[in-house]
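Left out: one protein chain. Kept in place: all the others.
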Amino acid sequence: MSAHAEALSATELVRQSIEGRRLSPVDTLVAFTLLFTLLSSVVILITLLADTIAAAMPVFQSRGLSFVTDSLSPSAEEAGIWQGIMGSLALIGFVIVVAFPLGVAAAVYLEEYASDNRVTRFIGANIRNLAGVPSIVYGILGLFLFVEIFMGGVFGAEGGIGGRNVIAGGLTLAVLVLPIMIITTAEALRAVPRGLRDASLAVGATRWETIRHHILPVAFPAILTGSVLTIARAFGESAALLLAGAQLSLYFSVANDASFVDLVSNQPYTALPIIIYNFARQPQAGFVSLTAAAIVVLLVMLLTVNAAAVLARDRFERRYR
Amino acid sequence: MVIAKTPGGTIIDLSGDIRRRRRERLVKAVFFAAATFSILISLAIVLALVGKASSFVSSIELNQLWADGWFPRRGRFQLPALLVHSLIITGIAMLVAVPFGLGSAVYLSEYARSGVRRVLKPTLEILAGIPSVVLGFFALQFISPNIVRGLFPGAQSANLLSAGIAVGILTVPLVASVAEDAMRAVPLSLREASYGLGAKRWHTALRVVFPAAISGIIAAMILGISRAVGETMVVALAAGLNGILNLNPIEGGLTMTGAMANLAVGSDQVAGDVSAFQSLFFVGLVLFALTLGLNVMSERLVRRYRQRY
Partner (left out) sequence: MNVRIKRLAGLVAVLALVLAACGDGGGEASTTNADGANGNASGSIVVSGSSTVEPITARVGKAFDEANPGVATSVEGPGTGDGFARFCNGETDISDASRPIKDEEAAACEAAGVEYVELHIATDGLTVMTNPANESVSCLAFTDLYALLGPESEGFASWSDANDLAAELGAPHAPYPDEPLVITAPGEESGTYDTFVELVITKLSEERLGEDNAFTRADYNASQNDNVIVQGISENPTSLGWVGFAFFEENQDVLKAIEIDSGESGCVAPTPETIAGFEYPLSRPLFIYVKTNDLASRPELAAFVDYYLSEEGLAWVSDAGFVQLPADDVAATRAAWEGAAG
């Protein structure tokens, strides 16, 4: 990246030596217009955040953090988002456990082992296509495969929630983010200098040993960034979960004495973006600021994940450079 | 297998070690399985969609697809209405995303100094990370009352224009990043040659680099279209439920994804009349085919510019 910028400034020097320092009036106009388009995004982002925070203030002022720890309730004064936070964390857990190993393994195969033949190119194209599939279609897949066949068939559908459990939701999300994970990991692997691979192979290491001890550590910071993108995507996802079985209700509860297995297979669950969607649909006036407050919490959580990743990446980058 | 024993140590030839070779083969097989898993996912998607969509089509009469409006519970399945509404939203979204996305991309690629870039590019990345429910809420609570209703006082509160604008905002980062990648891939020699011939910066950026990157830029727009067509939460919240074909952007309209969300949220598994809920899969199949076609197109274009440079 910086090479391009450096080279651009070299080109800029060339341009300046030919034309002189000042930009022509047309140039200034064009630069302004283009900068305007870029700054508009900044303005829109700021407006969105400001408007949402302003709408959320009444909730935080009157209820403080109890809004975060309360459970859902039909009345706007009591409703809280705790179940959504827990549900989202559980879903992220599934995504990490399922999508990360699968994604890294698939990317490693495509970048390190596979030769450039039609099969490989087909798999690559297929993954890129999957990355562009709308999330509601993944919801259909989740409903068909995970809810009805896996969970409904395995855990039975007589009353109870019939397969709409957090495992099905987690698997749906994992499948949804898998292509992103593969693509970003593959890019990270591609950025590792060729010489490293060659040197390792030259001293007699097998491919796997090369990957494990040399390539993956070097690519790790970039893989981490990709994982964070993946987690952020999964965190904010709602369309797929609408079909895959998250509870879209004003109120639900979970049996207090449920075992862990029972909890993930037989109890209802929901996710924070689903709660936001549900709050946004409610007619009672109090729910507008509640929705805004839930959005603020979601954005804060996303920001935390991103910040943690930036910190982690810096730390690992220092270690391996 | 020991080759030699010297006073300094033992020299072992590991290359033939059966354990290493076996592990290597095992690892390769496992990773290959992981890679082909993605093919299974695609197959599963197609299976789910085609299977259920065909049971829908066989359970209705074909003239129902040309009925007056999309009212699944009344047995009216006018798919063209949904398509038109999706296209209107996509069109509005592109009117927003293309100028702002491409403009930002040209600026970031050709004009921005590294300091400016370091500050402004993350803005686009943050915008890309905002979940679509948030933007849907923004459309409903801010864009619709303040902007759309401000300009067109007669507009309904849920209308295609606000949803389209919000989807456009969502799409800007995607268009910007793909277009920027395409422009950066253009070799510097082209720019230097342009300056050497006396062109000004804007001429270089817009008349040399931009056309050189055109296939990537078109790919960016096609990806943007695909994203806009597939967007669900924004339209579910802000575009309204109007099932009748409506061309007026200040009124609401049910898009393909909106219709699917509507059926999903009221899971209408009416025993004996399966068709209402099954229509969800039918629309899903159309949506999937549409976005697949768009993505394949953009894939071809990206490959073309990658090959050239």
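In this document, chain identifiers A and B correspond to the written order of the chains, with residue numbering beginning at 1 in each.
Throughout what follows, a contact is a pair of C-beta atoms (placed from the backbone, for glycine too) under 8 Å apart; a residue touches a chain by one contact, two chains touch by 3 or more.
All of these numbers come straight from a predicted model, not from anything done at the bench.
Chemist: Decide which residue listed in B:69, B:91 or B:187 touches the omitted chain of the complex.
Modeler: Residue touching the chain left out of view: B:69.
Chemist: Of the residues listed, B:106, B:126, B:158 or B:256, which one is in contact with the missing chain?
Modeler: The single option touching the absent chain is B:158.
Chemist: Where the complex has a chain not shown, which of A:28, A:253 or A:304 is the residue touching it?
Modeler: Checking each option in A:28, A:253 or A:304, the one touching the absent chain turns out to be A:253.
Chemist: Can you tell me which of A:16, A:33, A:71 or A:129 touches the chain that was removed from the display?
Modeler: The one listed residue touching the chain not shown is A:71.
Chemist: Touching the absent chain in the whole complex: find that residue among A:192, A:216, A:241 or A:276.
Modeler: Going through A:192, A:216, A:241 or A:276 one by one, A:216 is the residue touching the chain not shown.
Chemist: Take the complete complex as the reference. Which residues in subunit B touch the chain that isn't displayed?
Modeler: Given the touch definition above, subunit B has residues 68-69, 71, 73-74, 76, 149, 156-158, 240-244, 251-252, 262, 265-272 touching the missing chain.
Chemist: In the whole complex, what residues of subunit A lie against the chain that is missing from view?
Modeler: Within subunit A, the residues touching the omitted chain are 69-71, 73-75, 80, 82-83, 85-87, 89-90, 92-94, 96-97, 100-101, 157-162, 166, 212, 216-217, 220, 247-258, 260, 263-264, 266-268, 281-285, 287.
Rule of thumb we're sticking to: only the chains that are shown with their structure count from here on.
Chemist: Averaging over Cα atoms per chain, report the distance between subunit A and subunit B in Å.
Modeler: 15
Chemist: Hey, which residues of subunit B end up touching subunit A in the complex?
Modeler: For subunit B paired with subunit A, touching residues are 14-15, 20-21, 23-24, 27-28, 30-32, 34-39, 41-42, 44-45, 47-49, 51-52, 99-104, 106-108, 110-111, 113-114, 117, 120, 123-124, 126-127, 129-138, 140-142, 169, 172-173, 184, 188, 191-192, 195-196, 198, 200-202, 205-206, 223, 226-227, 229-233, 236-237, 257, 260-261, 264-265, 280-281, 284, 287-288, 291-292, 294-296, 299.
Chemist: Per the contact definition, I'd like the list of subunit A residues that touch subunit B in the complex.
Modeler: 2, 4-5, 7-9, 11, 14-15, 18-19, 23-24, 26-27, 30-31, 33-42, 44-45, 47-48, 51-52, 55, 101-103, 105-106, 108-110, 113-114, 123, 125-130, 132-141, 143-145, 175, 178-179, 182, 204, 206-209, 229, 232, 235-239, 242-243, 248, 273, 276-277, 280-281, 288, 291-292, 295, 298-299, 302, 306
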